[in-house]
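Apart from one protein chain that is not included, each protein chain of the complex appears where it belongs.
Every chain is named by a letter (A, B and C) in the order it is written, and numbering of its residues begins at 1.
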Amino acid sequence: DSPNLEDLTLAEYMRYGRQLILPGFGKTGQLKLKNTSMLIVGAGGLGAPAAIYLAATGVGKLGIIDHDTVEKSNLQRQIIHNESREGISKAQSAKMTIEELNSLCKCVAYEVLLDSSNALEIVKKYDIVIDATDNVATRYLLNDVCVIAGKPLVSGSALRMDGQLTVYNYKRGPCYRCLFPKPPPPESILNCADGGVLGVVTGIIGCLQALQAIKIAIENDESPNNLLIFSATSYPLFRSMKLRSKKKDCGLCGEHPFITELQDYVQFCGSGALDKSPSVKLL
Amino acid sequence: DSPNLEDLTLAEYMRYGRQLILPGFGKTGQLKLKNTSMLIVGAGGLGAPAAIYLAATGVGKLGIIDHDTVEKSNLQRQIIHNESREGISKAQSAKMTIEELNSLCKCVAYEVLLDSSNALEIVKKYDIVIDATDNVATRYLLNDVCVIAGKPLVSGSALRMDGQLTVYNYKRGPCYRCLFPKPPPPESILNCADGGVLGVVTGIIGCLQALQAIKIAIENDESPNNLLIFSATSYPLFRSMKLRSKKKDCGLCGEHPFITELQDYVQFCGSGALDKSPSVKLL
Amino acid sequence: MSSLKVKLSFSGGVELLFDNIKQKSIEISSSINPPNPTTMKDLILWMKDNLLKERPELFMSGDTVRPGILVLINDSDWELEGELEYEIEDGDDIVFISTLHGG
Partner (left out) sequence: MSSLKVKLSFSGGVELLFDNIKQKSIEISSSINPPNPTTMKDLILWMKDNLLKERPELFMSGDTVRPGILVLINDSDWELEGELEYEIEDGDDIVFISTLHGG
């Protein structure tokens, strides 16, 4: 169970050959991936490609959290599952696909709803956290727990034909609360069930989350703090926006933090992970 | 076998619900996808995510061409295969994964090496062609056959940490020969086996190929002719470059074409699909 | 008084408040409140009065944008540019983006 920090096995040399000859990656990068653990929160549209590519590329340990079960209507985008998995836990289904793809990756499935009571205990076991969730309460929860536990948070989101990608709490960059100290009004929030989403948009953003997590793991990220905006119907498809640094007066990650423990995020946001249909859905 | 042009089945309404409520897509878009056939050339790093997302999203018929068999060293990026498929045909393995994910998608596996003798016959059966190959000779072959058969060609490529995406022979846009009338010198060409590639880079480009094919199928692409450039280590990650229109003097798609049938592309390029290691590999 | 050309973009859902238009070029006075130069604060109020089609509380809160909307000026977070006090320049490219939560 204890990873070998020293060297790669013969099986690893054979499997990861295309990366071992890659300038800027090589054996050093592969060993770093092997000795990095990542937690993927959500085995849905974003979590599916992120988990698959992180397992394929050689991340040593992957945790996958999801409390939900696979439904047919998920398969339009949640491509880590398949028809034979209908009705079973998404976390378990994801683990099965990953073990079939790369038996060298140690995968842990958490069939729980992440909340203030269990988040810190799980998150502190991992080096990098990937936010592949679908609701604003869990996004604040993950942000807060990552700041408290000192973990970088690779955050992706997708809705309709649009997507967004940001890394929070990394180097001198901001946390989610530095940008959004107050949650949006609940009536402004739309989820994939109500707003719809084109499946491959979650594929694009989920792959980019995997890439950012890899860059953090191999310590190859010189980009400024930024927000990547994607829109399938715009030209150009992608725009990169430079973001503020960490805010000195952020209540969570600033110089005098007053948020020092996890709170009740459903109350804070006025909606939670289990609200499948908000009553008003303008935005 | 004949697709129902009139309506979606109940199973389709349930499965594609997230797309049916999507503004700019809806039932019209879903029906167009159902009645579109796409040919994916290459079941490797690019073809894997492209095929998976196109099947998941509801494309009615997918053809997949690959003459190769699955090896362990493919699994770092070719995520449509898995460890149990080692040694079997990539085209068959891809078809198995697609049928497990979406049994509504009709998938045809071609276990052949695409060449001048078989390309036209296969390509003319499909509406849109996706170039997910890995060598310059096959890229010229696919370009020529798509111009001759009148099919749009969604071309992706990936090497090391970089990727490129272009749609050729679509609307008033250029074909590959409009941009590159002469092939590059063989000693300037590097493939994934020799140059290496980060797995998730093929994931990002392959997903974007699926997106562009969907946009063509649902007739929702107002972008100018363009080349999308991706580099995992640059900021910004993506740049969009406006491309020329179709060239009047293009030997293939211009006003007075002199290339009217397929040729010997291995001779034309000085290298072919089966050359695994060119002797000189500077670029 | 001269006028300023400004390119506005709406993304992530904010466009639904503006007639579902993703990009719009506008011309505004270089001094909406003479003799002061036009600032982001003036622009946001001008947008509310002249462009907003739907419920203003989903765009504004007090004299700024509502929580969950991020403003970007020439590809940079407006916090780097002075937020409401930023003085609009001719040719500015301003994006209003709502955070997405789906996955």
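Convention: a residue touches a chain if its C-beta (ideal position, glycine included) is under 8 Å from a C-beta of that chain, and two chains touch if they have at least 3 such contacts.
Note that the coordinates shown come from a computational prediction; the quantities given were computed from them, not determined experimentally.
Participant: List the neighbours, among the chains on screen, of the chain that has been left out.
Facilitator: Over the full assembly, the chain not pictured touches B.
Participant: If the missing chain were put back, which residues of chain B would it touch?
Facilitator: 42, 44-47, 132-136, 139, 156-159, 162-164, 179-185, 187-192, 195, 197, 202, 227, 229, 231, 233-234, 239-244, 247, 282-283
Throughout what follows, only the chains that are shown with their structure count from here on.
Participant: Hey, which chain ends up farthest from chain C, C-alpha centres compared?
Facilitator: B
Participant: Taking the mean of each chain's Cα atoms, which chain ends up nearest the overall Cα mean?
Facilitator: If we average C-alpha coordinates per chain, A lands closest to the whole-structure average.
Participant: Approximately how many whole Å separate the CA-defined centres of chain A and chain C?
Facilitator: 30
Participant: Can you compute the centre-to-centre distance for chain B and chain C, using the mean CA position of each chain? Integer Å is fine.
Facilitator: 40
Participant: Got the chain B residues that touch at least 2 other chains?
Facilitator: 23
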